[in-house]
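Removed: one protein chain of the complex. Kept in place: all other protein chains.
Moving on to chain A:
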């Protein structure tokens, strides 16, 4: 009798495909890889939330690993995210905020009420920086390395578990 192990090849292919597709089913269809990973942070020239006369650009991200958080006063999830951002600040993370499609008054009131973890907040009332970052909902966060390249993109809310489990390791990784 000839050995016919190769008859199991179709079964093997089926099992591999089934596992692959099964994993695909379990994935959250609204989260996907950022198109900006490994690319330089987009150029911008905007004022800060604190000072309408102070213009900042992408060079402010050079020299250290930064977590950029895109938020807005109108965004309920952003409120729930603030304690995690404050915890990250307490752990020595350099944070920069982007106040996205907001008014200056509301943005300032938000930081007064929920605390300000940001070294600086870029004021983006038109959402132009957000658009160039491919932001399609707040909150979203980016980790940018010391050379100003985007290394990590977090769509949606940073959970308390994400602080230790995802964000801090990613910050470490790009130091």
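Here, a residue touches a chain if its C-beta (ideal position, glycine included) is under 8 Å from a C-beta of that chain, and two chains touch if they have at least 3 such contacts; residues count from 1.
We adopt the following convention: contacts and distances are computed from a predicted model.
Engineer: Match the chain absent from this complex view to the correct UniProt protein name in "ABC transporter ATP-binding protein", "Cytochrome c-type biogenesis protein", "Hydrogenase maturation factor" or "Aldehyde dehydrogenase family protein".
Structural biologist: "Cytochrome c-type biogenesis protein"
Engineer: Who touches the missing chain here, A:33, A:53 or A:161?
Structural biologist: A:33
Engineer: Among A:50, A:132 or A:170, which residue is in contact with the omitted chain in the full complex?
Structural biologist: Result: among the candidates, A:132 touches the missing chain.
Engineer: Residue-wise, where is chain A in contact with the chain that is not depicted?
Structural biologist: Contacting residues on chain A, toward the hidden partner: 29-30, 32-36, 101, 127, 131-137.
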